[in-house]
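One structure, pasted below without further comment.
Only one protein chain is missing from this complex, and each of the others stays in its spot.
Entry: subunit A
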């Protein structure tokens, strides 16, 4: 009990510390003249880092242009204008919609534009620009349901999907109380769920709904008829207190509105990218072969993350196992606490914590954060495997070795570990195989591993299943290859 309360206290301390650090920026009114350093900092580094979740056509979505996946859409045109007006380069960071505001608060990005509605709740943690676009809500449904579904009210007893954390998600939750709400991170997953009858409708922002309906066979968009809950429309989010950035963006937005750029230029441009979705050349471009570079890059990242994490995890695991078996009470305590804590918390939270939490103190890039988290996690599991291996060696081996004059550490190195390694080799192999698979979770912080790439291919091609199948096969090839390799070495270790 005492130990548990100690841990709770530690976690609480960390959370409070982070919370305080995150809230240090003072609140600012929208008319306040800017006194902060945000704009000058952006100008000094010469680039505006924009976070977005590109699965939201026509606001933002990805397009395979000359073999490269580019984020395009209305929001991107606006971002270009904002960056241009500030006189800096535009840099786009892709991540999940849910992670956007956290990324903003922790300084990973300078601004967030993602068809994001301005709500009082969100305005508590970030500062919004003026609204640049406001649209109603639609439902995307199957053509065959067109006669039975007229609004959200027709969906009693059925399932409605919405993007987690979106305005539509809350509208469904508050108003369509007789329907089941199914939240997913990606619009592309929602479309897939609709096509495969997992859900009966998707609540989406009107232009997005129309874009999907236009580009996906068998789907249509209808007005959802939600009651207005006082939505103000989409706006750009900035860190709390970044008044200088807000002011600059508002100037750009005013100009966009004055020239009616959104309807005259941005939406038609976005439509052009989308319109190609059904043409013949687009079909060729949508074949999986056209995206081979994406899968190759993804496999490369996944293998790299796994390989580095296996090595670090193994070394760390060995160290932790020795500490756990040592007679030194401090070393033992550290090791036991570490192993128990890491094994008792989800890898996903650990990754988020290292990227966003530690990000408040030192800025660790996503890839490095992912590798660190996976390595630290793997170390705890490997430690237990190695410990069991060491304990499995008869005490007579140690005694024989010590009686010959070998020191404690020599005994460990030459006698115990080599034998332990042979005993635990299959278990170690399992651990490494699951490490390859679990490394897929780094995609949530935007590491470009195989899962991340298959998401991009899904979004680009509007094909849900094929990229998943290919991803699955690629993972299997990697894990099967590794277990064959482990078997090969196991064979070489057998002494008869």
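Heads up, the rule we're going with is that a residue touches a chain if its C-beta (ideal position, glycine included) is under 8 Å from a C-beta of that chain, and two chains touch if they have at least 3 such contacts; residues count from 1.
Everything below uses one rule, namely that contacts and distances are computed from a predicted model.
**Student:** Leaving aside the chains you can see, what is the UniProt protein name of the one that's missing? Options: "Rhodanese domain-containing protein", "ATP-binding cassette domain-containing protein", "Iron-sulfur cluster assembly scaffold protein IscU" or "Ring-1,2-phenylacetyl-CoA epoxidase subunit PaaA".
**Tutor:** The chain we cannot see is, by its UniProt record, "ATP-binding cassette domain-containing protein".
**Student:** Of the residues A:65, A:296 or A:400, I need the one that contacts the missing chain.
**Tutor:** A:400
**Student:** Consider the whole complex, including the chain that is not shown, and state which of A:419, A:443, A:461 or A:479 touches that chain.
**Tutor:** In the complete complex, the chain left out is touched by residue A:419.
**Student:** Tell me which of A:89, A:408 or A:487 is the one touching the absent chain.
**Tutor:** Residue touching the absent chain, from the options given: A:408.
**Student:** On subunit A, what residues meet the omitted chain?
**Tutor:** 394, 396-397, 399-408, 410, 414-415, 418-419, 422, 493, 495-496
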